[in-house]
Structure formats: structure tokens, C-alpha cells
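A single protein chain has been omitted; all remaining protein chains appear in their positions.
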Amino acid sequence: MSDAVLRAGGVDAGYGALQILFGVDLEVRQGEHVLVFGPNGAGKSTLIKALFGLVKPSAGHVTLAGRDVTGRAPEGMVAHGMAYVPQVSNVFGSMTVLENLEIGGARLSRSRREARIEEMVALFPVLGDRRKQSAGTLSGGERQMLALARALIPEPSVLLLDEPSAGVAPKIVEEIFHLVSGLRRTGVSVLMIEQNARQALPHVDRGYVLEGGAVRMTDTAASLLDNAEISKLYLGG
Amino acid sequence: MDLIAFATGLVSLALVYGLLAIGLNLQFGFAGVINFGYVAFFAAGAFASAIVTLPAPGTEAYLDASARYQIGLGLPVWSGFLAAGLAGGLLALFIGAVSARLATHYLAVATFAMAEVVRSVLGNETWLTRGEFGISNVPQPLGEVFAPESYALFYLALTAVVVGLIFAALRHLGEAPFGRLLRAIKDDELSARVLGKRTARAKLRALAIGGAVGGVAGALWTHSLGVIHVGQFVPIVTFQVWLAMLMGGTGNHWGAMLGAFVLVAIREGTRFVGEVPGLDQIAASNPSFLPSLRFVLIGLLLIAVVRFFPGGLLPERRRRAPATPGTSPASPAPARPVAPDAPALEVISLRKRFGGLAAVDNANFAIRRGSITGLIGPNGAGKSTMIDLLSGVQRPDSGTIRLAGEEITGLAPEQIADRGLGRTFQTPRLYPSMTVWENLMVAGMPQPNETLRAGFLRSGAHREAEVQAALRADTVLTELEVPHMRDELAGTLSGGQRKLLSLGRLMMRDPPVMLLDEPAAGVNRRLAGDLFDRITKLNRQGTTFLIVEHEMQLVMRYCDHVIVMHQGRVLAEGTPAEVRANADVIEAYLGGAVA
Partner (left out) sequence: MIFVQTLVYGLALGGVIAVSAVGLTLAYGVTRFINFAFGEFLTLGAFFCLLLAQAGLGLAWAGLAAAVAVGAVGVLVERAFYDPLMSRGLLPLLVTSVGVAFVVQNLIRIFAGSNPVRFPLPLMRPIEVGGLFIPREQLIILGVALVTMLAVHLLLRFTMLGKKMRAVADDPMLARVAGISSRRVLDATWFVSAMIGALGGILLAITQITVAPQMGWHFLLVVFAAVLLGGIGSPYGAMIGGLLIGLAMELGATYVAANYSYAFAFIMLILVLILRPRGLMGGSG
């Protein structure tokens, strides 16, 4: 499809001799929100790292808006419009909230950066109240918001989220999925991996089932939720 | 004749540097202590031996030499050597005791600094050392017996004997359980502690022996020169010893000795630079040229060796396991005295915060003796922190932990391990530079056999302990169905094999309670099943298990009790079926939209 923002074709990846991914194909279309889920050890984290250049694919290719970016370093990926929010330690704890956002906009001009920070504060008002506060003192939910905002500042075309619900309270989990869902109006495409698939699926457009380092199937979120077998195997009942 | 004297001098010097290098090798190559102040032991030994053996002021010898120093005890040379070893060892104990709590960086800098303090004291306390002037009457043992021409040869022989004896003793020690423990500590100290090893004590001993060896080297050197002054003990001596050790290969005393010979050859080779046409004029006109060039060369060598020959000339070899005599008897199950009704493990109001995050927040549970209890919960629920708290790797902020009715809150990991709790890590922490067999042997060796004394004097009882441990290691390897991996380096194993070996190390100790952190993660399904069958078997023999596991099918099949953690609290517990049916659990963990 021509409107794919991010596309992976036949990606193999792993750590040294240990191969984790075996020929993964997937794509994220313009403005689409996609969930990758599957059992623990299926290779979800490795996949997201391979897409973002944190792990070099040993075969296959990754294209971003039609441009081949396979094996580029993360800072190059950011320059080409990809953004990534790691699962843990995703804020600079020794710096203030405002400084974290400024780091996100380090490549922008000063005026553009300031404008984007204001837009993010409008999107996540909590952050506005805590500008001068050290990021290390934020709660789990606030940290996730700051991490999201930091990643969004350079206006990426696709945002990769690594288990945004990990380690946050159940109430906040729902809130975070809503927040991600709400990013649709900014037009950013989202690829998210989640262990908490049943809760995340209703918020996305499409899902990929990853198992044993390969894509088992893909379908719309609604169909996946309705699929009894998928539900039994991967959604815990 | 000149050439012979020159050569004997060089070989003596190389032997002295070799002695320093093996002393440092015991500290770093074995125990992993980064000591950037090694010259201090050399200096302490040299001055101790000199002062002990100098003729007392006022004696005939003193007056004959028109000496100026104020203190000399006039004792025989052998007592000087003893004093030197003692001085080096005691200084090392002091430095070790002060810096024991310091992390690597601080240790490197603190030792470096302490050596400078020692030098500053020796330089300033002129009543003892005559400072920069030094003392030029250091007695030469049997100096009156030999003619000056043959004395160098005699002293070389003496040096060779002393160095040879110490070399043999240290090699012996390095291959003993004590040496094995040191190498384990170097690879992963925490992992040794959770196996009940007294690592701080072992490191301090290695430091002290290394210090004593440095002291004796100082004595050998100063008596051969006959002159001692503070300027001989500058930091570059330390780094030349480092260079010798790194060039030769760390962890290997033969390598360290070889490195010392290469070092001396290169260093003395620079003497001839002054005769190279072209350079000779520079050398003649610039008095700084030759000595500076030598240090430039040493600096470049340090850089090059580290960068291009990280293993050195003689890299540490893989130690193959000796053949085990006879077939292994079924090892007797250890006696397990426990308070009759106490749970195997009990957690009361346990809390642990990291910065703003409550990792464990008022957790309460008890584990029935003889059970296999599963600990589950979403990522970040506090499961691994819980294992860390139970095994003493982290200290709880508040709350109580009881092991078989006995409180263990706040104890060190090795103390908890001794009370009968064993654990594995989510990412296995093995000793990667040691073989599978050695990994097991370290784990299975009882503490009394790992002492220094046991290392030097291997009595029948100690040999017997080694044989017993070796038999047990064979049994464990057979039970895990990996006897062929015996001599593989642990660092080369696959993820699944590492998990197996982690369990194997615990089986060597056979503690009544085992905590396993994701034993099946990254292990293929068939192997994971086997692993859990193994666990079930151990459980039938009386071991209680607490297992963190993600794979729900395994938990449901093998655990008889399940604890669900969420947000640092215990969300639910019960039989697998009960937990599975619990609405809170489904919502928080299994991800079900219950409504």
C-alpha cells in the first residue's frame, strides 16, 4: 500500500547468535493506530527496537515514508520522523519537566520549540503545572505523559510505544490508552506493543499477533476481539 | 664479565617485577580489586626491611660507614624479609579496611591516593627514612662472603629461590577453592554473595597476601641495591607493574611473570636509543630525552596492550575439570531443622520505595513449607524487587521477613543464604569466565574449605570435601542432562543453558527454600517443561519454591499456590483455579474487560 508511513519487510533480528525475529512483515498507514501483541518472549520488544534502530536487523528492511532507513542509528530515525517512548526510564529524572520537553525539541528552532512545548502543555495540562518540577519526582502516569509529550515535540510521523501501561495503576492505564487514542487528532501514526492486549485493543485500529518471532496474523481490532481463538490464546480467556 | 653482571642484574630486576606482578595479579587478576597504589606495599616492604637490618647507630659498622640515619635495628636479613612481608600485608589490610565499602572508581582513586600519602609520610619523616636523601648502607646478605664479581650471581640465585617459592605458593593457592572463590568474586560478586560466600573477607585476604608479596619484593630489591630513598617509589612503578600483568595476561601467574620479563627487556632496551645515529645527538644535548622517552614508551605500551592485546601474551586458560574418582553415591539429603509450624517464608507489611516509586507497598503473604508457589503480576508489579528483598540483595524500608520462623529482615545476602534460602536471577548471573563445572564447584564448596589455611594446607578433610563436591557436581550435571557441558565456559552458554546452570548451582547447595526469577523465560517450550519437571522432583524431596513466572500455562500446571502482585501489593492469592477466576486479577493482569 502506498500510504504506509512505516513498513517492515522480512525483518530478522536478534542479539549475537540468538535470533529472535524471523522475517517480520508489518506496516502502519497514515494516521493509523496499530497494536502488536503476543505472549511473553514473542519478540515484541526486539521488534520495536529493530524498527527504531536500537537493534540492527540482520536481514530485511525498514522504510519510513518510502525511504529506506534500515539499520540507521536512533538519532537518525528521529531526524526522519520516527519517535520512540521506551518502557521504563523514559524521562530524564535529574532534569525539570520543561527541560525534558526542551530536549525533545533540541533539533527545532527556538521559536518552534517553544511553540511546540506550549502545544504539548495544552495537550497534557498536568505538565504545565509542573514545569519547574524535577521529572524524577513525577508519578507513574505523569511520567508517561511527559515521555509521550517529549517524543511528540518534533512532530514525528510515527510514534513507537513500548508497553505504555507497564507499571502504572489500573485506572491510569485506561487513561493512558485514552490519551494515545486522543493523539489521532494530531494525525500521528502509532505503533504500540502491549502485554495488556485486551485493554489496549479497543483503542487501536488494527492489531498484529506476534509469536515465536513471526507475525501469526493481522486483522482489525474489532475482528481480533471477536475472534474466540485469539481471545483464548492471547487475551487471557 | 660486564655483560654477565648486566644480564644478572636485569634478570634479578625482572624477577622482582615478576613478584610484584603476581602479587597484583592475586589482587586484580583473581579478586578483581583495582589497586592503583600497589607501589605503597613495595615501599613499605623495602623500608621495613632496610630499617630492621641496618646496623644500629653507634655500632662499629654504623661508624665505619659514616652513616647518618637515626634508626636501625641491626637484625639479620631474613628478619628483614619477614618484616617486609608483614609491613606490606598490614598496610594492605588497613587500606582494604578503609576502602572496603568503595565502588570500583572510588577504589582505584583511593588506592592511588593512599600510595601518595604513604610516599608523603616516608618523604617527610626524615628521622625514619632520611627523606629524599635516602640511606645508602642497606646491608647486603652474605655480602662479606662473596667476592663483588660473583655477588650479583649469588643474589640472583637468592632472588630466584624466594620468587620461585612465592610463585609456587600463590599458584597452589590460585587453584585451591580459595582461588576459585576469588575468580568467582571477580566475575560477579553479588552472585557469589547470594550463594553464601563471604566475599568481603576473601577480598581482604587476597589484598593482604598481595600486599605481603609486594613487601617481600621491596625487601629483595632494596637489599640488592643497597640504597633506598623515597624517589624510588613513584606512581609509575605501580603502572609498570600493571603493564607487566596486563601484557602477560591477567588471572595467570605465568603470564604475569612473563610480562615482567618483557617489560624489563623493553625498558632497558631504551638505554641503547642513545647510541642510535641521529638520536645520539639529541640524547647528548637534551638530558631529559632518554628518561622521558622511556616513559613515553611505557605509556604507549599501556595504551597498545589494552587496546590490541586485551588477553595478554598468555591469556588465562580454561581449567578442565579433573576426572571424578568412582561413581557418585546418592548424596544424602541435608538435615533440615525447622520450627514445626512456621511457614517456609513469611512477609509482613513489607515496603520498598525507589525515589517516588513504591516498588513494594505493604505486601503480606506466607508460603507454606513444601509448596511450589507462583508469584505473578504485570510488568513493574514489584515481583523482582520482592525477590531482591527476600534474598537480602535490597534492604526493605520497613516490614518483616521470616524464614522458617526466624527473622531475616535486613540481613546481608550471604547471611540469608546461610540460613537456607537460595535464589536465581531473571538474567542469570553466572561466572562467565569459569567453566560450568567450576561454577558448580564454587556453589557447592562449604565455607571452611575456602579459607586461606585450607588453600595452603590441603588436609585430607579438605581433599575429601573437594571430592564430595565434585561427585555432587557430576550428579547435578547428570540430573540436568547436560554432562557434556562440564568444561564449557559459562560465558558461552545459550540463554536456556544459563537458566539450567543457575538452577544447578542452587542444587549444589540444596537450600530448603529456592526463589526462582523467571526460570523458563527465553527457554524453549520442551526445555521449560523439563525444567519444571525437575523443580517438581526437587519439591517432592522437600524443597519449597517461590517462582516468578510469566508463562501462565506453566504456573497453572505446576504451582499449587499462586500470589498475584500488582502495584507492589498482593492483589490476590489462592489456588491457580481461584486466582484465574478472580475478577480483580483478570482486570489487572490477564487484561479482561470484565464488564
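As written, the chain order gives the labels A and B, with residue 1 at the start of each chain.
Here is the rule we go by: contacts are C-beta pairs under 8 Å (C-beta built on N, C-alpha and C of every residue); 3 or more make two chains touch, one makes a residue touch a chain.
Predicted, not measured: the structure shown is a model, and the values here were computed from it.
Asker: Which of these, B:10, B:65, B:90 or B:108, touches the one chain of the complex that we don't see?
Answerer: B:108
Asker: Where the complex has a chain not shown, which of A:107, A:178 or A:232 is the residue touching it?
Answerer: Touches the omitted chain: A:107.
Asker: Of the listed residues B:298, B:358 or B:408, which contacts the missing chain in the full complex?
Answerer: B:298
Asker: Determine and list the chain B residues touching the chain excluded from the picture.
Answerer: Touching the missing chain: residues 34, 36, 98-99, 101-106, 108-110, 112-114, 116-117, 120-121, 124, 236, 239, 242, 246, 286-289, 292-293, 295-296, 298-303, 306-307, 310.
Asker: Even though one chain is hidden, which residues of chain A still touch it in the full complex?
Answerer: 52, 54, 73-75, 78-79, 84, 86, 89-95, 99, 102-104, 106-107, 150-151, 154
Simple rule for what comes next: only the chains that are shown with their structure count from here on.
Asker: I'd like the Å distance between the centres of chain A and chain B, where a centre is the mean of that chain's Cα atoms.
Answerer: 43
Asker: Which of the residues in chain A come into contact with chain B in the complex?
Answerer: Where chain A meets chain B, its residues are 17-18, 39-41, 87-88, 93, 136-140, 163, 165-170, 195-199, 202, 235-237.
Asker: Hey, which residues of chain B end up touching chain A in the complex?
Answerer: 355-357, 378-381, 494-495, 521-522, 550-552, 566-567, 586-593
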